[in-house]
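For reference, the structure is listed below as structure tokens.
Here the complex is missing a single protein chain, while all its other protein chains stay put.
Every chain is named by a letter (A, B, C, D and E) in the order it is written, and numbering of its residues begins at 1.
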Amino acid sequence: MRASGRQPDQLRPVTITRDYTRHAEGSVLVEFGDTRVLCTASVEAGVPRWLKGKGEGWITAEYGMLPRATHTRNGREASRGKQGGRTLEIQRLIGRSLRAMIDLKKLGENTITIDCDVLQADGGTRTAAITGSAVALVDALTWMLNQKMIKNDPLTGLVAAISVGIVKGEPLLDLEYTEDSACDTDMNVVMTQHGGIIEIQGTAEGKPFSREETAALLDLAEKGVRELVAAQQQALNW
Amino acid sequence: MRASGRQPDQLRPVTITRDYTRHAEGSVLVEFGDTRVLCTASVEAGVPRWLKGKGEGWITAEYGMLPRATHTRNGREASRGKQGGRTLEIQRLIGRSLRAMIDLKKLGENTITIDCDVLQADGGTRTAAITGSAVALVDALTWMLNQKMIKNDPLTGLVAAISVGIVKGEPLLDLEYTEDSACDTDMNVVMTQHGGIIEIQGTAEGKPFSREETAALLDLAEKGVRELVAAQQQALNW
Amino acid sequence: MRASGRQPDQLRPVTITRDYTRHAEGSVLVEFGDTRVLCTASVEAGVPRWLKGKGEGWITAEYGMLPRATHTRNGREASRGKQGGRTLEIQRLIGRSLRAMIDLKKLGENTITIDCDVLQADGGTRTAAITGSAVALVDALTWMLNQKMIKNDPLTGLVAAISVGIVKGEPLLDLEYTEDSACDTDMNVVMTQHGGIIEIQGTAEGKPFSREETAALLDLAEKGVRELVAAQQQALNW
Amino acid sequence: MRASGRQPDQLRPVTITRDYTRHAEGSVLVEFGDTRVLCTASVEAGVPRWLKGKGEGWITAEYGMLPRATHTRNGREASRGKQGGRTLEIQRLIGRSLRAMIDLKKLGENTITIDCDVLQADGGTRTAAITGSAVALVDALTWMLNQKMIKNDPLTGLVAAISVGIVKGEPLLDLEYTEDSACDTDMNVVMTQHGGIIEIQGTAEGKPFSREETAALLDLAEKGVRELVAAQQQALNW
Amino acid sequence: MRASGRQPDQLRPVTITRDYTRHAEGSVLVEFGDTRVLCTASVEAGVPRWLKGKGEGWITAEYGMLPRATHTRNGREASRGKQGGRTLEIQRLIGRSLRAMIDLKKLGENTITIDCDVLQADGGTRTAAITGSAVALVDALTWMLNQKMIKNDPLTGLVAAISVGIVKGEPLLDLEYTEDSACDTDMNVVMTQHGGIIEIQGTAEGKPFSREETAALLDLAEKGVRELVAAQQQALNW
Partner (left out) sequence: MRASGRQPDQLRPVTITRDYTRHAEGSVLVEFGDTRVLCTASVEAGVPRWLKGKGEGWITAEYGMLPRATHTRNGREASRGKQGGRTLEIQRLIGRSLRAMIDLKKLGENTITIDCDVLQADGGTRTAAITGSAVALVDALTWMLNQKMIKNDPLTGLVAAISVGIVKGEPLLDLEYTEDSACDTDMNVVMTQHGGIIEIQGTAEGKPFSREETAALLDLAEKGVRELVAAQQQALNW
């Protein structure tokens, strides 16, 4: 039994609140238990210089943690003058994952910037960020269709992400902070609503893991993503 | 009559929510109408190098806006690699204002860092930040007393802050964004709960202002601060 | 009696030397007692990107202190790799103050950059910088008129600035360094030659100040600015 | 048949040259076909501040590409003033992978810094870097044993890494640049000499991939790593 | 007799290997004894903004040392976030020296960027870099002529560079690291193949040097450069 009373294959309570702030074209507060991430999608006409003239759009993401989202305060990246390696790694992952939801040709020469800001952290911030941003992105596309910035919906389907890991020899779904700190293997999996894999990032924190453990973790991840996609669809009233 | 239906000397609805996030020693969400700022107070033993050995503590503040807190997206300061002049100016003001609430000798060689992060902006973010942070700071001091990090309460009283301005010739209290953009004169005033002035920053955006207008603005500010202090006291159950 | 033998409402000796260096379109050395600031105004055709095509000009300012302008050496901002918060705050103030002297429409799409470099500091560097730069700006406008870069004089009047403060309970005009370090309240006031207020920045360094003290300080500031404007006019042979 | 004439499960020719430069405690030039990476291991007494007093050592890695290692010149990160996200991501991966080879307790309070500099790039630079650095690390440990900086060998076994991917529907081992650019799925796998998995990073560049494809890619990777470990052992004369 | 057994006027063995890497238009590994520098020349159409429209080309250079090219590891400039003064000084020298080989008019509006990366250092890295880059530059010009990017060869002749110095009162040619560290005077001389001087940089590290010593050092440098030019010509099969 896990500290939180969850079963090994059980997600934390998931809440997806749309229109959480009012200026962004898509704005979602996503909660995986005590992890809370504000995801906004901002639409701008035009694309980065290297994409100009190709008739395609672009989706990019930035990630940040408020300094006191965590147990002890982390220095503010803006005042330190640069984003750390972990931040860059996560925002590159979010961007790649969301681009997999979209036909960039149909987006036209427009850019959507996703901002994921962690208000409170308890493990799984990157997977919550992807899951919440997917909904914010859908809202931004709807806004573009309503504004007639685009004619055809570029959406090819939802994506969601979840962490899995091996703690004391047992594969667990959706690690919270205390589990994440104690795990031997930590894996983040991004999948489409149709079950295709977008990204696997698995790391042995302690001892190496086996092919069998890999399979068990991916089984758990598939179950988790199915449930997350259901939560996204419910939030979107689909 | 103002666009929002307010009287010239009327504040927007003020909400102060304590314990908004769970890790910080003080955590307050403050709302002045649609302006929403998350203020956390983080306690750390020790002081900056230049203060060591003097037996005094330190209060410092950092301020940030989420990129899409505003109507159009602003570049993230962490990815641009530096904090802008406006940010530095505001966080210096917040720090000075909060230090005026505290007897630093009684704080001992401890540091409290205030983080003010704007989730949604509609004018008056710096005054909301000071007003909310004052409550977060009180909670952090209570935590320190409970933890026996300090023996005597360093609090000397509350501070609160409000903006006032002259729009189309009329002095108004608590400017929202559309008023702030259109004003001739913009003034931020920080005061103690006893009516003493901590800071006045008044700027002619359009034409110069007079001594009489200065007095009218300070009258409005006094009224606003009295009401904000009442809201702080209610939130603190005093 | 003040350390320098001055009356409470007495300025330090003010010297304004035009054409102090030879390349800039306006170049003024301003001295408030031992405070010496070199203010240059540089004219360039064109405006920043965000102003292009609006038919308006721009005035901006930068401020710096030579490392040994002060009692002990301060690190050079260029070698530390960024300008500090105090520097940014001051140069923003100088820019706002000087823009209040000018009809930016009449300036056409031209930019004037003001550089204020403190050669020697003894309190009041920002107010000296504004007062001296106003004269350098007039010289630059005259140069533009002579060069036929502009047809009509954009000048709407002079501005000048002075510090006032409360030291041991007494309101004083034009604080020098030792007074500035010891004061309870410090206020910088920028006014037009016609007595309109452009900016008030008042800060309680020690205990809060009252409405009555605010009025007394503004009375002193008005007197000081009147005398500074007279010094500017004399330097300009008006 | 692949452009290079290789079979789908065939590595490029692998060369591991020890003592490639003379100052470092370990210095290896590793070549995977036309990809050439210089890997040095530098030993220093002491550990980073956050590890002090714990009786453990540290392994860290830095990665860089010479500006013209690639088809077109990339700006030098030193002159741009920061390392890009891709660089940080890769050097974090290298560090994690090499720490999995070592019992940090047995390393004592010493630090080994791995530098991986790509002299020529043709796909797979990060996997070549890990494979070559593992050998440089062994040489550095031998040096430490000889110098009597440590008593017991901290080595727990070799690690090696290889890329696999799906190109036009076919799983391939050890992608070269033209294959990497055209692939649908790209996966980097780090394993120990005993077949345990240290890291899996798989990304869908085009369409999502399936569980079956994941298994086929991991099969290829296992074969590749076995051969790389053999090459490492041969280079080490084991 | 020198530690290496060389005569005072004897160069270390010089090796110039062309086509050392395969992507650059010119790629040379130059070795002066144990000093090894990889020099690449990269051709790009277009010139920096300040040169546009003048019908001239540009040659620029960047210099770097791999962190463990030296006896003890130096921090990587990319991760420190800036190039040091020594690096900037050297790359400015390399650029100036190579521009002296070229008629920039004949280069058309094209840019050649020289990258000099020190793989192993044993004194004289800047002079080796200039000598090797000169050959890489010739190869890049040949490539441009073959590609018909330019019609006429912009080459006006070769340049080469050598260090000379006074160690224990004796003038020596081509200092290696141990001599460089012990010398009283250190001089780098860049000359054309026709014996004209492009640059002299002589520094007294210990005691001042005389006009006679200057002459003796320049005599040695002339001899060294003659031999280096012969090595360049041989490498180029001239």
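Please note the rule applied: a residue touches a chain if its C-beta (ideal position, glycine included) is under 8 Å from a C-beta of that chain, and two chains touch if they have at least 3 such contacts.
Note that this is a predicted model, so its numbers are computed, not measured.
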Let's see if you follow the contact definition: name the visible chains touching the chain that is missing. C, E
Given the contact definition stated above, which residue among E:Thr111, E:Thr214 or E:Gln233 touches the chain not shown here? E:Thr214
Please pick, from C:Pro67, C:Gly85, C:Gly108 or C:Gly157, the residue that touches the omitted chain in the full complex. C:Pro67
Looking at E:Val47, E:Leu66 or E:Ala100, which residue reaches the missing chain? E:Ala100
Can you tell me which of C:Lys52, C:Arg76 or C:Lys207 touches the chain that was removed from the display? C:Arg76
Using the touch rule from the top, list residues of chain E that touch the missing partner. 82, 84-86, 88-89, 91-92, 96, 100, 187, 191-192, 194-204, 207-211, 214-215, 218
Residues of chain C (touch criterion as defined above) contacting the omitted chain: 21-24, 27, 34, 36, 38, 40, 42, 44, 62, 64, 66-73, 76-79, 81-83, 87, 113, 115, 117, 119-121
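Quick note on the criterion: only the chains that are shown with their structure count from here on.
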Give me the step distance from chain C to chain E, shortest route via touching chains only. 4
Any chain that touches chain D and chain A: none
Selected from A-B, D-E or A-D, interface repeating B-C by over half of its contact pairs: A-D
Which chain has its C-alpha centre farthest away from the C-alpha centre of chain C? D
Cα superposition angle of chain A on its copy chain C, in degrees to the nearest 5: 120
Under the over-half criterion for shared residue numbers, do copies chain A and chain B use the same patch or different patches to meet? same
Whole-Å gap separating chain B and chain D, where each centre is the average of the chain's CA atoms: 50
Gap in Å, rounded to a whole number, between the CA centres of chain E and chain D: 33
Using the touch definition from the top, which residues of chain E touch two or more other chains? 81-82
Tell me the shape of the graph of touching chains, choosing from line, ring, star, complete and other. line
Pairs of chains found to touch, sorted by chain label: A-B, A-D, B-C, D-E
